Structures are given as C-alpha cells and as structure tokens.
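The structure follows.
The complex appears here minus one protein chain, its other protein chains still in place.
Up next, chain A:
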C-alpha cells in the first residue's frame, strides 16, 4: 500500500511520530487533561464517548497515519501505525478503539485500491470523518456469508441498501460506514459486495441508528447499530467489483486483526506497569515485591508480554515482508496475543488482590478497567476460535512447507530485523490462504542451527541452545501432528484447536529467536540473552513441556528488570539486547 522508496527512510521510520505522540500523551495525562486518569475514569463510569481525547488525537494528526501515502496520507509503514495505536492503548483502550476504528473501517478501500475512491476517502478521513465497518448482524457474526443485509441494483442506476447491521463500533458516530451486503440472493463467496456508505448523502428516512449497547468493557465506546431502509447508494459507493466483497474483507481482516494485536499489547503494557507499581510500593510496611512468589509471577507475566511483543512486531512488519503469508500471520497473532494478554492480566490480578478489582476512580489502580476493556479484543474482529479455525484450514500448507524445509528467507529476514527497510505494501500479494505456509516457523530449524554456531563461538550459552533445541523438538512433532489432521467439511476435530494453540506458541518463540539472532548478527559479538531465555521458558511452559526449575529463574531476572523501573514504558526483547536506545521495538 505504500510507494515511498526505502532509501528515503530514516533508520527507524517510526521514531519521530512515535516520540511526538508519546510526549503529547504524557502531557495529556496531566490534571484536567482529556487523558487524565480522573477524566478517563469518569467517562467509563458514565459510559460516555471519549470525545475530547479523540479530538486531541485528531489535532496530533493521528488520522493521517490511517491513510496510505499514495492516497494522500502519512501511512508508509504498517508497523508505524501499529506502534502509534499501541501507545494510545497503553493509556486507554476505549480511546484507541474509538479512534483507530477509522483505520479498520477504511482498510477495505485501500485493498481494493481504486485510486479515485481511495483519494476521496483519504480526504474525508483527513477532514475528520470517522469511518466504521459493519459486517456483523443480529443473527450473524463470524459467518460472513450468512449476512442478510442486501443491496439491489436501483432502477435508475446505483444501489438500494436494506437491512440491519448490529453490534458495530462507531455505527452511530461514523460518517462513513463500510458495509458488507448480499448482492446475489443465492449468496456464496461471490454473492456479497462491499459498499462505502456516506451517511451525509442519505436522507434521514433511509437509515436509523440503533441504541448504544451497554458493554462489559470499553463502556464509553459507541457500540451500536444501523438499519438501512432502501437507502439509495451511488454507483461509486461500491468498493472493488460486484461479488468481491468476501475476498476483499477477508484480506482487510488481515490488517484489522493485526491492528487488534497492537491494541492488545498496549493494554498488556498498561496492566504490567500498574501491577509493577503496585507491588513495588510500600503497603503497611510490607513490600510485595520482596516476596519470591510475587516476583516469579510478575516475571512470568512480563515474559508473556515479551513473547506477545515479539509475535506482534513480526506480524506488524509482515504486510510488507511476508504479504503472501498474512492469512496465517494475522490469524496466529490475533488468536495468540489477546489470549496471552488476557492470561497475564489474570495472573497479575492475583498479585493485586482486592486492589485489582477496585473501580477505576480508586487512586490505587485502573487495573479493573484494563481487565474489562481488554476482554473484548479476543472476541471481535474474529474471535480466537475463528482465527484458530482459519489457521487449521491452512495446516496442510504449513506442514508441507515445514517438512520440505521451504520458507521465504528474504521475507523472513526483513520481517525479523527491525532495522531493515520495509518494502512497500502491495495489496495484490495478499491471499485468502498462505502461498508459502509460514516462514517464521519453517525457518526455526535453521535459526536453531545458527544459534548453535554462535554457541560454538562462545556467543550463546548452553542453557539457551538447550531450550531452543527443546522448542525445535516440539515444533517437529507438532508439524507431524498438524499434517495428520484430516477432516470432512464443517467438522474440525477438537484436538486441532489444541494444535493451533501450540503452533501459536511456536510462532511467538520462533519470532523471539529470529529477532534475537538478527540483533546478534548486527552486534557481531555476544549480546544479553536473559530476555530471550525468559521467552523460551515461557513458551515451553505454555506448551506444557518440562522446564527445569533452574531455568525458571529467568522469570526472576525479568521481574528484577521490570521492578527496577516500574513506571517506565515496557521494554521489548530488543531493548533488552540493544540497551543503547537505538531500537525501541514494537513496544515503546
């Protein structure tokens, strides 16, 4: 989706806007400001939309990053918009989802790539129009091809849109809505089309907003619906061609699912920071952080976040580097990261005890709000189960690539080296299924080989090579099991979902190892390995593999690092190995 030449980019293209946004957000969290804890708690309590906070992000120019450069915006690298959304999510997920939805709503138009339509949408976004995306209906969610909202050709040209979309973020506040509608009564994969509905061009009798739905988390968000009554749409409302709706939206979901991952990571950062601050403080003369169990738990939670961060960083670079594999990468990342973050939030909640459950206006913590807000990420935009199901459909391809030792070496190197310039995104390379299996995991055997070579030169410890070897054994066995999965239509066997989860853990651990190896190659000498050790121990623990108690001290080391700077932003694996500040990971 981008055209700028890599040569024109700075070393870390996201640094400037990310630094500016982080600084601004720091100011905006001050007393009386739109991101102050009190203001956000009040919005949550009254279930009110974060208008002021969204306006502040508009003023910053965040919307420009939702529009690809070739369509008049500032979106050059997907990885940058992901970091920006993560930075907002770190403070408040409701705001991030409300503002970031515009990117998700627009993605279908960028993928269809019709220049005139894309430029028009780019202009509207720049002017401040929020964009929504309405796929779900009251009786149909995950199954996109069951939708009943229908568009019929109008007698005098254009279309007439009818039916109700419900449980939609920004359905009421969005000025533009991307709508998936049936254009062939028979339905089927070619029976749906996408339309960009401009509410400002519809007469009031042609649509009705449905009431806000009260939700468990993200209480202030505009979760509502919209019903169309023979709404006349001009010919140019059609996104792509008639019958391409499912194909385009499935590809757009590759982006929005990866976007959800960035928001999930931000919520994870927030939860970890709150918990670290809490256990580091003196409570009645006792400092929880001194308790070995508390440290171990905190360290394991931090390791879960490091692994998620590694998977998320690689996923955010993949639309450029491994575009043809996005159907696997986005499914893995969307299933894995929110699950891992839900788990770490639950783990940290135990440490906070009652303080974790207090209302957000309690001076102690907004932890309960983070817990509630984050729950939604694993449910919408394709639940973890739906994503695992999409992954299972591709098991044969993935297993075949792994068995044959086939992967895209160039794409893998680009995806796992944050210093490598990213090639422009090319929507045409996206596919409904992965062309090449999964290079991140298929490249694991070679990565373990590379690690062993480093060990021979004294640049990696035996502990590290042993854990990596154990991971490789798991991965080899797993791919054999994946290859053996056969099932008739609509009968995915239950144990395939367990294999999918195991694959996700292998993907995250492989991502961490690749990132570390590329950093080691840049350093041309030994680099710190504690953070990678913690990642591997965590992945093997999640995989229910035996791990020595001695290895588990990696969690304690990580806890130590977190506690030494409880209020500092999350440090990614790369910050741990490149402490010079030259690289900020997907995190900071």
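By our rule, a residue touches a chain if its C-beta (ideal position, glycine included) is under 8 Å from a C-beta of that chain, and two chains touch if they have at least 3 such contacts; residues count from 1.
Heads up, the rule we're going with is that contacts and distances are computed from a predicted model.
Comparing "Aromatic-ring-hydroxylating dioxygenase", "ABC transporter permease", "ATP-binding cassette domain-containing protein" or "Carrier domain-containing protein" against the UniProt entry of the hidden chain yields the protein name "Carrier domain-containing protein". One of A:15, A:413 or A:432 touches the chain omitted from the figure, and that residue is A:432.
From the options A:81, A:97, A:231 or A:246, the residue with contact to the chain not on display is A:246. Although one chain is not drawn, the whole complex shows that of A:52, A:148, A:343 or A:393 it is A:393 that touches it. When you scan A:189, A:424, A:445 or A:528 for touch with the missing chain, the hit is A:189. Residues of chain A that touch the chain left out of the display are 145, 188-190, 246-247, 390, 393-394, 396-397, 400, 431-433, 435, 488-490.
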